[in-house]
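Here the complex is missing one protein chain, while the rest keep their positions.
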Amino acid sequence: MLTAIIAITLLALTLGLVLGFASIRFKVQGDPIVDQIDKILPQTQCGQCSFAGCRPYAEAIAAGEVDINRCPPGGEATIQALADLLDVEPKPLDEECGVEKPKMLAVIDEARCIGCTLCIQACPVDAILGAAKHMHTVIANECTGCELCVEPCPVDCIDMVETQPNPHTWRWPDPSHVDLQRRTGS
Amino acid sequence: MSAPLGDFPGGLKLPGHKKRSTQGPIRKTPISKQLVLPLQQHIGAAAGPIVEVGDKVLKGQRIARAEGHVSVCLHAPSSGVITAIGDHAIPHPSGLSAPCITIETDGEDRWIDRQQIKDFRQHSAHELRQIIRDAGIVGLGGAGFPSFIKLNPGVHHSVETLLINGAECEPYISCDDMLMRERADGILDGVEIMLFALRASRCILAIEDNKPEAIAAMRYALSSRSHLSQTEIVVVPTRYPTGGEKQLIQVVTKKQVPTNKLPIDIGIVCHNPGTAYAVGRAILHGEPLISRVVTVTGTDVTHAGNFETLFGTPIKDLLAFCETRRQPDEPFIQGGPMMGYSLAGDDLPITKTANCILVGVDDVAPPAQPLPCIRCGDCADVCPASLLPQQLYWYSRAKDFDQTRDYNLFDCIECGCCDYVCPSKIPLVSYFRFAKTEIMNQERERHKSDLARQRHESRLERLEREAQEKEERQRQRKAALAATKAAKAKEEDSINTAEAADSVTEEKA
Partner (left out) sequence: MPIFRLSPPFLAGANRVTLQMLQVLVALIPAVIAMTFYFGPGVLINVTLAVSVALITEALMLKLRNRPLKPFLSDGSAAVTAVLLALAIPPLSPWWMTVIGVTFAIVFAKHLYGGLGYNPFNPAMIGYVLLLVSFPLEMTTWLPVQSLADQPMGWMSALQLIFTGQFNGLGIDAYSGATPLDAMKTQIVLQQHPEFISSQAMFGMAGGLGWEWINIWFALGGIWLIYRKVISWHVPVAMILALLIISSITTLIDSSISGSPLFHLLSGGTMLGAFFIATDPVSGSTTLKGRIVFGAGVGILTYVIRIWGGYPDGVAFAVILMNMLVPLIDYYTQPRVYGGAAR
């Protein structure tokens, strides 16, 4: 009886020491959790999550203050990635924040623009060019599609358009969802 | 033959079906009424148009210039009038459109002045490369990489071997075969220029042993050029995919191109015979690349053969010229039956990379619902890159893209051998292409979101700086105001004291 207890205690001690040593010796140096969360977020800076941008939302998630399902632009994929990272159950997107939409791009109707610069001030990523009283334009490559410029425009000259695929960005379809065969006859 | 040949793992013996298109000589396709020229027919940046709608152009006249380094020019394949510059359907698996220049031909086919170079050795390699770039020459084997870049050894490399890839291992295709049979001299002209530009010491012309006529023609042409003593013709066994660049290098030199490196890193540069021929035409005859030999073949083609076709020729014109039993809207294949892709509409132009138009195949993959993978490993046995397709399939289907990268997805050359042998008829290559484009898209998105984050952060910084500056200015203004106030107060004070003093003195007085 006593020998058994001693043996088990010794075993537990040794294993504990080994594990403790391993956790120090083989510690994985990772980015701080906020950075990792921020990397997953789509960086649209749209504020639909009710935070002032992606980083503040990331900080709030890291602090455990909010759910991971408040990012409509990132949609299901982002929620899944966050769930994997934080080891929690994925949830459906919070409808209060918005719905998942295809990728959008802001386009300024240059004929109607009056050059008020309000949209420039609204753009979180400085993707609108122009000066006071001069026509503005969107740098298409840098627009995140956050829609924050639409509201401030006094003449409603900004439209959100769906980004069209081109042969460069085109992707092969998922064979498990798409019928790759031509049906003849019937 | 000198050194014994190497070997690559896997591969398949496929029925060639090449006889159908090698019965007659190369014929010229008649000039179409309308030629549609996509601005991007090569890897890299699209060319920029330098003509406008309504302009009259001559055959061989430049109509778009290279934009950036990895890009080449585009030329009018025949004389006529520019009728449109804008989006038009292009031969791409997506079926999408891209910017194109449309020319209404006038039927005169009048050439622009051609600058011929009689002795290219009088020119520097750099000048020759520039001419090749201006002539719009890209790899004609199918990938369409700008050739002038692959003719530049650069300062860090020395090129030992120029490898001309005449293997043409895919079934049905015979355009290189016919070119070597009929224009061996022209190919050797190009080889000489390429050797000169690369400062390469030797050239190997590899041809699969199912093309005895091409081998004989090339040998004969070579025998009359005593100064090409360092060029040899190597006959390689017919096995798919010997014509893959990496596989051919392994067969001919027994070397492997290390992962993430290029053949030039091991002193080898690989070109297609068609490209060599085009280089010869460009330098010695001043002709830019405006046409290519296209194989039109397949079970449903009445007059199969090889056709020298102007770029921009609508595929429907070419098919009408060859007569087919094709139903309207029936898909056909551009490229070979293993690596080509199916196109649906026929209002699509022939481009620089169109080596074959295939209508109907013999051993067609029947419509079949794939069964589950039974892990038989046949796919791994035939993989020329020694990958494990069954694992790649598993992870691609589960969209576990990190794992697919771990299993070296990007070393897959999409040859289709695994797909061909799969007893469960799983469309493996489709899964791999799907996973590859998904990963590239993720990468693009990540890049874009990084950029957005940076811009957002610098914006926040800027706003903060501006706020600070504003505050600073306000503070300074306040300070200034306070100072002036103080000064004023002091002044008033002194006035007061003075006044007081005065009063005192007055009082005293």
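Every chain is named by a letter (A and B) in the order it is written, and numbering of its residues begins at 1.
One rule holds for everything that comes next: contacts are C-beta pairs under 8 Å (C-beta built on N, C-alpha and C of every residue); 3 or more make two chains touch, one makes a residue touch a chain.
Keep in mind the model is a prediction, meaning the values are calculated, not measured.
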| item | value |
| --- | --- |
| Residue among B:71, B:102, B:275 or B:430 touching the omitted chain | B:430 |
| From B:162, B:248 or B:333, residue that would touch the chain that is not displayed | B:333 |
| Among B:6, B:286 or B:360, the residue in touch with the chain that has been omitted | B:360 |
| Subunit B, residues in touch with the chain not shown (by the definition above) | 8-9, 12, 14, 93, 171, 246, 250, 256-261, 299-300, 326-327, 330-333, 335, 337-342, 359-367, 369, 371-378, 380-381, 384-388, 390-391, 406-408, 411, 414, 416, 419-425, 427, 429-430, 433 |
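Throughout what follows, only the chains that are shown with their structure count from here on.
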| item | value |
| --- | --- |
| Between subunit B and subunit A, distance of the C-alpha-averaged centres to the nearest whole Å | 32 |
| Residues of subunit B that touch subunit A when the two form their complex | 40, 90, 92-94, 96, 98, 331, 367, 397, 427, 430-431, 433-434, 436-438, 441, 444-445, 448-453, 455-460 |
| List of subunit A residues in touch with subunit B within their complex | 38, 41-45, 53-55, 124-127, 141-142, 144, 165-167, 169-176, 180-183 |
